[in-house]
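Left out: one protein chain. Kept in place: all the others.
A, B and C label the chains in the order they appear, each numbered from 1.
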Amino acid sequence: MMRITLLIAANAALVSLTPAQRVAEEITAIKAGTVWIGNGKTLKNAVILIKDGRIEKVGQGLEIPWNAKVLDAGKRWVMPAWVNAHTSGGMDQANENIQVTPYLTVLDSVDPSQAFFEASRRYGVGTLHVVPGNACAVGGRGMVVRPAGKTPEQMALVLRAGMKMSLQPKRGSSRSRHIAEIMKAFEDAKAHRAEWERKKKEFDEDKKNGATTKKEFEDKIDKLKQPLLDLLDRKTTAYLYIPRASDVPAALELVKTYRLSAVFVLGGDCYKAIDLLTAAHRQAIPLILGETLEITDKDPVTEEEKIVCPARILYDAGIPFALTATGSGGRGSRGRGASGGTHPAMAMPWWQVATCVRHGVPERAALEAFTTIPARILGLTKRVGQISEGLDANLQVLSAAPMEPECQVENLVVDGILIYDRKRDPRVSELTGQTTTGASKEQK
Amino acid sequence: MNRLLLNPLLALFLPIASTAAQGAFKPDKLPETWPEAGKTKKAAKKPGATKDTAALRKLLGDASVTLVRAGKLFLPGKLGKTPRIVDGKKSWLAYRAGGVVGLFAAPDQPLEIAANEVKAKMLDFSDKPDSFAGPGLCDADSRWFVASDAGDLSVGAKGQLEIWQEGWKDLVLKSGITTVFVPAGGAVGTSGPGVLVKLDPEKGATQLGRPGASYYQLERLATRSTNLTRGAVVKSLRKALEGAKNYKKADEKWKKDFEAYQKKRKDFLAHYKKNPLKAGEEVKAAPARPTRRGRGRGRIPRTKEELEKMLERVPPAMRDRIRKQMEARMKAAADKAKADAAKAPKKTGDKAKPDDKKKAPPRPKYPKKPKHDRTKEALLRILDGKTVLRIEAHRAAEIKAVTKLALEFKLPRIVLVGATEAFKAADELRKAGALVVITPQTLPRQGMDTLEEHFAANAAKLAAAGVPVAFGSRGKEQGAMLSLYAARSVAHGMPEAQALQALTQNAIDAAGTSKVDTGMVVFSANPLSPTAHVLCLIRGSQVVRLQGDK
Amino acid sequence: MVSRRIAFGLVVGGALALLAQSATAQNAAPNGLLIRAGKAWVAPGQALVRASLLVKNGKIVDAVARPTNDAKETFLDQADSVRDFGKNAVLTAGFVDVHTHAGSDGELAEPVESFTPELRASRAYDAWASAWKRITARGVTSAVLAPDDRNLAGGIAAFVDPGLAAGSDADNYFKMSLTGAALNRERRPTSLMGAADYLRERATELQNLAPAKMTPAQRALAAVIGGGQSVGIACSTVREIHAALDATTTYQLRTFLIHADEAEECLARIVGAKVPVVLRPLGLQSSRKQLRLPGVLQKAGVAFAFAGENDQDSGLPGLQTSLAIAVRQGITAADALASVTTRPAQIAGQSERVGTLFTGRDADILVWSGEPWDLRSRLLAVIRNGTILHENKQ
Partner (left out) sequence: MRIALALLLLSSALAAQGDTLVLRGARVFTGQGDFQKGLVVIVKDGKIAAIGRDIPVPQGAKEVDCKDKWITPGFVDAMTALGLTSMNENEESNEVTPQVRAINAIDPEAQNFKRAVAGGVTTAYIMPGQMNVFGGLGVVYKTAGKSRVVREDAGVRMTLGQMPGSGNRSFRGFGGSPTSIYYRRPNNRMGTIWEVRRAFYDAMDVRETNLGPQLEPTAAQRVLISALDRKMKVRTTARHGQDIRTALRLAEEFGIAVILDDATEAYKTLDYVVAAGVPVVAGPPSVQAGFDGSTPHLDTLALLARAGVEVAISTAQRPDALPLVREAGFAVRGGMDRAAALAAVTSVPAKILGVDARVGSLDKGKDADIVLWSRHPLSPYSRAVRVWVDGVPVTKPSR
């Protein structure tokens, strides 16, 4: 029951969208040329039936009800919408300047009207796990959102998702002081709880011995330290950003000493510590790769430069990985520095998948890195990531197979609502001279 | 646990696991771990005939032993013994996984021993007259495996090294360096321990056990500071060491308070168990001590003399204005006191309170536990002598200040790095039992009068004065040239055995973990000469034989 | 009374005599000095065991190997003073530093104009600068003072005996530089393209110009084009080396490269051009590439020599360290010794005067306590033109 009311609220909100998103129609059936299910299988000329925002049935030759609102994607590809497991886009200020702020949450700073969400719709991203930035030791709680909705609450899929942590020291402070601050925060939280338990035990003793007449123990654990204690009790998962390969041992040690349930978000050259990453994988720590998928690595002895793809190295080591678009790629072009700075194209998931395939990762593994694996990391395998019965209707319609150069995201359906149509995208018409009604502008 | 060590004296008798035996620290006598450098004792016995043939027979039966014979054999001086270069024809050098076992005289007549009994490996290079066998060399201050933007390793080098860096293989194969010590270093203050890294052409680089020397960075006083202020450089270290001592004292005090608290707690509960509180009553918390706030400023003087004494501190121009204000306040205070006295009821002097209330003990206050502080823990390990204190100092005044501090705090083992003007403070260094790591890379700063070819002459003079010396390359590729730079000290008068000792055992001692196996290396010539290259490497039981220089 | 005055006279007389004697020893070469030592590297790879050398008025007369230690040499009668340095002393020829700016830093570059071919370094040579004393104490008996790397065409280098005034015939090779130091300045040319174009412009001017009408600058350039005077081109990156070799082919120059740090990447072109290379001295500050370069050049068969540069006190003796590190990198001892004696002499075109201990050469002799490339051996004495310049007693 709660599900439906939430849906209606979301539906109403979608319709009255900001002017930029004039597209919002309910879809209950999709005719598709080929459907990439998500577990490697593809169906030809299939029909997808949607009821109450969930996928009701997927199959060939299904009978479409007469009053269904149909989206005809006859000759096109239909895929599950991308799932981005770790991004700090969509907020104008992603970092606090105090190192340890576990009590903050992105719910207060996500801005639905940001261009980042418009770009996510254009690139076919259906689910985003928005977390604070990389500059704080303990950044705060993230949340899983969909790129449509007027307020953060309406966009939310999971209000309280992972806790963001980062081993990236602030400018000026050293790597070691950064780790020491994280440890100190954990030690303080533990000491605070130990003190609270001691006082409670003494209160019970007093009560038993009649030394006090109060009914029960009034002190409470400090609300600011509770999130850290949840981390220690493995109630929340820590998304730990590791900037460099030499930080991987420190990350593993942190996870071991405080027995955290963690997800490692790997920075540029973490692929060099591949044996430590295999150990992490064996401890069931999921790995997420950043945007730098082509790094020019200079051989110290022969000084030859070769292009290295971390995704290929993880694939060769048999470690499943998730890909992400951290939302920073889009902002202006960045020179391809020696460490392979991100090219603006890297903000588009299809380009990251293509880069991995070019470096030898099979297409299925690359596509799953943006669909089923991030869904599993976020624990939403029953909601997003695949096209199968019971899951949310998060689908994207592509103009051609991902391997074709002409492949574009034509439509994006989230929760059964069509929220993006390429022909009615103001930004595309501005960049290609066609007016929004398809006529080309240069006749003017 | 180690914080429970009582006072340093007790430390002498408790067997400290990780370091060699700690001799009682008498400033004049050299602590046992540092070899008697410079003053070569007359070799009592005939060279080569150190152990008799029975020991040799026992070793031959031991599979883990490797016996090496070459043109010349070098035995480093450990635990105070002097290093010796021995003619290889007449003796064998025995080596086991833990380190060099010793020199054994080759028996004149061949030993009758059954072939199958001989399980030890025998390597005979004595056919090459100028071949040379000795322990692997060690670079006392290397920058290998340091991340490119390391900036600072103050939590200690162990967690921060990029152990997968390549390019060090020719270091091992060409110049026989089998171990490097990567120091921590960072902003002013205590930094974590450095790391000894074992280099093996096959198995790659591995970091060795619990790191030893922890590094202290003195303030970088402006170069314009004069000799007078330079002594103050050690002020921050002194404060830190004293802080560590107080930390230990506070910890012990907390233990005692905690026991007292538990006792008080027990009888507090017992008392209320006998006569529990009635509803609504509460135990009065112990009366809080009046805080100091508000007592100093704005005090109103009670008598004329107090007023005059206070006015002395007031600048003369304002004195009469302040005197008028104060007198007005004194008068108002006096009137108020009189009014209160009149109003307050006379205190009844009766003692009729029920005895159990008077006897009722107040709720005991839990003693505040001192916060856990990692830096102070590190400094305590330095005070106990478990880790070596490693300080970079170049000027004579700084070096003298550091040695004075070491004597004052009875630090058994300190290492000075760089020490460009150490030759001026040679006897202070010898008294403090310090080891000096000479880094040829660091150019002398202005304001220092250095000798011609500064680092070689400096090393030779220190060795002559009995101060143990080690060499550090402070770089990556330059590590391969370390033995050449040590050779330059030989040209300045340092005996060759001392130079080799500086490249092997002293460098390991400077790393703070004295029990380290740097393996055995057989060179084609004396490692100090540039024509030397590595013929054979032995580490543990594994022998790597190299054909010429690949 | 009297005795005191006489004694006083004697003392003064003695001092004067002593002074006179040491003065004479300083400049006029003793006729017939016999030097005995354990070994003499008469030329790289050629050793005389138990050698004794006869030196007469600044030239080497004869060098012979004694059959036994105390056998008498045939020419013993000609020598009127004998110096025996002991049986493990080693004699070598004096080191030749083919590219140095010692003693006259700052005066060896014309900051305003980049193309100054007519400037002569011999004008900026300060024989009495203290730097020369330190350099001779480290074994350099003849050097070439070259203009700085900060000009496209710096001028003409000067072959000098450190400490002695330069003769009129001191002019040596022509110095050019294509390094960044010469180009990124606010004057023409500012880039390699500009430099090639500027050179082409200056060269075309000379084509139809009679020597009489040439300005000194043009005459200096004309002497170089066509292979007359040898040219030293300073270059370090691959692109600069290629530009230098292009200029060599277009104007048929007799070139040798100076520094050529990235020679390893364009080795094929250098081997093809058959040009010698003058390398930076090896020492504490050398990078991985510089340490590897001598070995690479020797394997490819490229002749190389070590320059002393300005050899500021880096804590190690200049050329001897380059020798030791070269041998450690795998260069044969003879080849390494040649790279500081005979090859620089060939490059400076003075191989018939310095570089070896053959008869008729200048008596520039170094006496070592052991093999020169072993850093454990000290320099016992430096003899230049037959006079013992420097001796350390230790």
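Criterion: a contact is a pair of C-beta atoms (placed from the backbone, for glycine too) under 8 Å apart; a residue touches a chain by one contact, two chains touch by 3 or more.
All values derive from a computational prediction rather than experimental measurement.
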Handout entry: Neighbouring shown chains of the undisplayed chain, as defined at the top
Key = A, C
Handout entry: Options C:80, C:126 or C:201, residue touching the unrepresented chain
Key = C:201
Problem - Hidden partner chain, touching residue among A:40, A:300 or A:344 - result: A:344
Completion exercise
Of C:129, C:296 or C:334, the residue touching the omitted chain is C:296
Fill in the blank from the handout: Even though one chain is not shown, chain A touches it at residues 296, 301-305, 307, 312, 332-336, 343-345, 350-351, 354, 357-360, 363, 402-408, 431-433, 442
Problem - In chain C, positions touching the absent partner - result: 186-197, 200-201, 237-239, 242-243, 246, 264-268, 296, 299-300
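The rule is short, and it goes like this: only the chains that are shown with their structure count from here on.
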Fill in the blank from the handout: Expressed in whole Å, how far the mean CA point of chain A lies from that of chain B is 47
Fill in the blank from the handout: Whole-angstrom distance, CA centroid of chain A to CA centroid of chain C, is 67
Completion exercise
Within chain C, the set of residues that touch 2 or more other chains is none
Handout entry: Multi-partner residues of chain B (each touching 2 or more other chains)
Key = 167
Fill in the blank from the handout: Per the touch rule above, chain A residues touching chain B in the complex are 174-177, 179-180, 187, 191, 198, 202, 205-206, 209-214, 244-246, 249-250, 253, 272-273, 299-301
Fill in the blank from the handout: Listed in rising order, the residues of chain B that touch chain C in the complex are 167, 174-175, 440-441, 443-444, 452-456, 476-478, 480-481, 484-485, 487-488, 490-491, 493, 496, 528-531, 549
Handout entry: In the complex with chain A, residue positions of chain B that touch it
Key = 147, 151-156, 159-162, 164-167, 186-187, 192, 265, 268-269, 272-273, 276-283, 363, 366, 369, 372, 374
